[in-house]
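In what follows, a structure is listed as structure tokens, so that the remarks can point back to it.
Every protein chain but one is kept in place in this view of the complex.
Chain lettering (A, B and C) follows the sequence in which the chains are written, and residue indices restart at 1 in each chain.
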Amino acid sequence: MPEWLSRRRGSSAPPPDDGALWTKCPKCGEVLYRKDLAANYSVCPRCGYHFRMHAFDRISMIVDSDFVEIGGSVLPGNPLGWSDKRSYEQKLSADREKSQLTEGVVCGFATLSGFPVALGVMDFNFRGGTMGTVVGERLTLLFEAARDRRLPCIVFTASGGARMEEGMLALMQMAKTTAAVARMRNAGNFFCTVLTDPTTGGVSASFAFEADVIVAEARAVIGFAGRRVIEQTIRQKLPENFQTAEFLLEKGHIDMVVERQEIKPTLGRLLDYALGDKHERVDAKVPELNA
Amino acid sequence: MPEWLSRRRGSSAPPPDDGALWTKCPKCGEVLYRKDLAANYSVCPRCGYHFRMHAFDRISMIVDSDFVEIGGSVLPGNPLGWSDKRSYEQKLSADREKSQLTEGVVCGFATLSGFPVALGVMDFNFRGGTMGTVVGERLTLLFEAARDRRLPCIVFTASGGARMEEGMLALMQMAKTTAAVARMRNAGNFFCTVLTDPTTGGVSASFAFEADVIVAEARAVIGFAGRRVIEQTIRQKLPENFQTAEFLLEKGHIDMVVERQEIKPTLGRLLDYALGDKHERVDAKVPELNA
Amino acid sequence: MNLIVEREKGLLELEKRIHELRAMSANQPIDLSSEIRALEAKYAEIQRDIFGSMSAWQKVHMARHPSRPTSLDYISQLTAFDELHGDRQFRDDPAIIGGFGKLFGRRIIAIGQQRGRDTKENLLRNFGMVTPEGYRKVARLIELGAHLALPVVTFVDTKGADPGIASEERAQSEAIASCLMALVDARVPVVSAIIGEGGSGGALALALADYVVMLEHSTYSVASPEGCAAILWGDAGKAEEAAARLKLTSEDLRGFGIVDEIVPEPIGGAHRDPATLIERTLRVVDAALARLSGESVEELLEARYRKYRRIGAWQSDTMNAVTARA
Partner (left out) sequence: MNLIVEREKGLLELEKRIHELRAMSANQPIDLSSEIRALEAKYAEIQRDIFGSMSAWQKVHMARHPSRPTSLDYISQLTAFDELHGDRQFRDDPAIIGGFGKLFGRRIIAIGQQRGRDTKENLLRNFGMVTPEGYRKVARLIELGAHLALPVVTFVDTKGADPGIASEERAQSEAIASCLMALVDARVPVVSAIIGEGGSGGALALALADYVVMLEHSTYSVASPEGCAAILWGDAGKAEEAAARLKLTSEDLRGFGIVDEIVPEPIGGAHRDPATLIERTLRVVDAALARLSGESVEELLEARYRKYRRIGAWQSDTMNAVTARA
């Protein structure tokens, strides 16, 4: 575990979820030792099932060594004064506890295969990866920082869509992130998204599909409308592979489908194609926050 | 008949084709007096069938009064030394006789509803409206003139595709005209094409579909591959409306379908939307050739 | 069943009676003026009762009222309009009407989401739910406007983007994202009018604008109340509760800085006096265009960026609840 990660997690942090040392593969039923599973990129060694990944595990899997978070001090309020069975604050607090995250996305600077990058990683464990104002603001800060520092930008998406409890303020994050992506793109930056399971709704219909290169993790479900909404509309079951990464590849929506183990080397190659010797690779350092 | 047209035609010019005073509608069989037909935009008054129009009749129908031709001195050679049953020169000469045109397109300056415009009109009577090097050069001169003089550009297409007898030199006119359209477009000019029957092949797959607004004349056949080629490939008859303007409208390829009688007022409105008071309309004059 | 339509029934009945009495009073030598006045007072009282302070849920139904003016009703009141069709690739989506227009003589690109005004038109126009081809037509027309330096006016009225299989197969996400990108990059003023239902990302795809106008009783929401209730509580029946929480009214959105100006509706809603309402809305849009046309393209794009950049509400270590309008 890299130093920044153990610092972030605390060396005695309990395993996520329920604290158990073992877990069962939901696809093949194999009982797996959590440590082995983590060492295997959270991919079932028996059947290849891709477990959903914690944002920091994802970052740790992707970056060369260091990771410097930005936007972490941007924290959610309750702009609509939302409350149903629980108040929105209570929901946020419970998710904070469960996920060990302060919001649905972690953003920052890192190096990847020697390339300094601006990196954002969404996490389905926090409010289903929904995009509220904090997710929008953190990503916007990331896109702006990438533009200002002329860094390539990579975002891993995982999202159930817009966050209901923040109403229209959540929906407007589609506009806000698109505006920031446009500025970054018009400045000539390289922007790559990696769509992981699931990527739907407002995230799918904004920055996820505005990248120069769109990678999807194998077997991820990706779409605009949710499967249930469509099934209710057409009143019949959808085919098994509908809205999977592989289906979208055939339909021409995405550039490539990559198994999780191959994501880091693939991103390294993409950065190399896009940037080449324009960027220093040797002794590349994570940009400092106040540089 | 406007003065320029009678000058062009000669006041005692014989009627086109066979010199007959009467003609039969190929759709409804009605026998029509040629003069009445001409007065009715070459549209059968009984069934609405659109006869193919001679370029100068088309121009006369469209412009306010004057028309100043450009590129008329660009004339075909025989770059491949083509000869089959007849030499290419003989074919050209016969078509010149038959069509009273020097090549497959007539280009020039005119005013339309008070707007000075650069206007090109293709004619199916000359080698089936095929695009050879002269058609490409004349249109390129037109696009360049439109750009230099900041004029809107309107081109009526009618083409069987590229001209075989000029081989690859003909095909390259797709590249040449596209390059000229791009320059005109990047300069901010308004470009509108009117697709008339038939518009296919290399003309269809280049400037015809590169316009800001694409109008099609009612019932015109428009497509890339010819109907016969497709029928041979799939070994079955195509539906009646396949590749018609109306079919393409439904398929989203073109902006509007317009009956011939409505083309001039429609173009006038489009110019008004696109240009408005940016251009002088009152007392608009046809630009002089050497201005 | 539309709540407003139901509540209107009694009113319309009463209206008819008053008309009859007036006619009788005019034609016959009976003085009914005091009775008529009494009925009119009653009528006004009921009207105030129904429409005086509508709940969010009532506004949802008002926004969906079958007689509420649609995009075409506004577009037909332009000085001129010529429709342009198609995405140039696959299909012309009838749920989008777009083309060249003149707004009090001002040359514009006008684009609207069009639901049906009867069952047949609803089938043709897919109930105003736009498919990817429709959004691609929108993006194309926005780019045409930018090319010709024509400002863009959009009319927003949709339950949401089409959620069908075919739309997913043809990349609905990418199509909506393309629209958003076209609007962000458009080097001309963009003004949007939310005239009916503003349903989720499918509405936003036409509403990312320099100036957003919203009819008093229109709604604009992150999800339909039914959808929100289903997502959060697994029960679409709790839509009324969701509507109350979602802050989807024009007043709420004006407060958040998402809507710039509210167009007041006649009592009883837009459909009770469409001519006046449409004229008023078009005047508001035109005034916004007049202001925006004074700005340079760079100022325009910078202001557009800042407008969306600041929408949000969050806390930070050093600040509390920085809201959009701060």
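FYI, a contact is a pair of C-beta atoms (placed from the backbone, for glycine too) under 8 Å apart; a residue touches a chain by one contact, two chains touch by 3 or more.
No experiment lies behind these values; they were computed from the predicted model shown.
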item	value
Which displayed chains the unshown chain touches	A, B, C
Candidate in contact with the missing chain, chosen from A:105, A:154 or A:213	A:213
Candidate in contact with the missing chain, chosen from A:5, A:75 or A:249	A:249
Which residue of C:73, C:157, C:174 or C:216 touches the chain not shown here	C:174
Option touching the unshown chain, where B:162, B:245 or B:274 are the choices	B:162
Candidates B:47, B:94 or B:179 - the one touching the absent chain	B:179
Positions on chain C where the hidden chain makes contact	88-90, 132, 136, 170-171, 174-175
Positions on chain B where the hidden chain makes contact	73-77, 79-80, 82, 84, 133-134, 136-137, 140, 162-164, 166-176, 178-183, 186, 201-202, 204-210, 222-225, 229-230, 233-234, 238, 242-243, 251-253
In chain A, positions touching the absent partner	185, 188, 190, 209, 212-213, 249-256, 266, 269-270, 272-274, 276
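Here is the rule we go by: only the chains that are shown with their structure count from here on.
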item	value
Topology of the chain contact graph, where touching chains are joined (line, ring, star, complete, other)	line
Chain whose average C-alpha position is farthest from chain C's own	B
A-C or B-C - the one linked by more C-beta pairs in contact	A-C
Where chain A and chain B are represented by their mean Cα positions, the distance between them in whole Å	54
Cα-centroid distance, chain B relative to chain C, in whole angstrom	43
Centre-to-centre distance between chain C and chain A (centres being mean Cα positions), rounded to whole Å	34
Contacts with two or more other chains, residues of chain B listed in rising order	none
Set of chain C residues in contact with two or more other chains	none
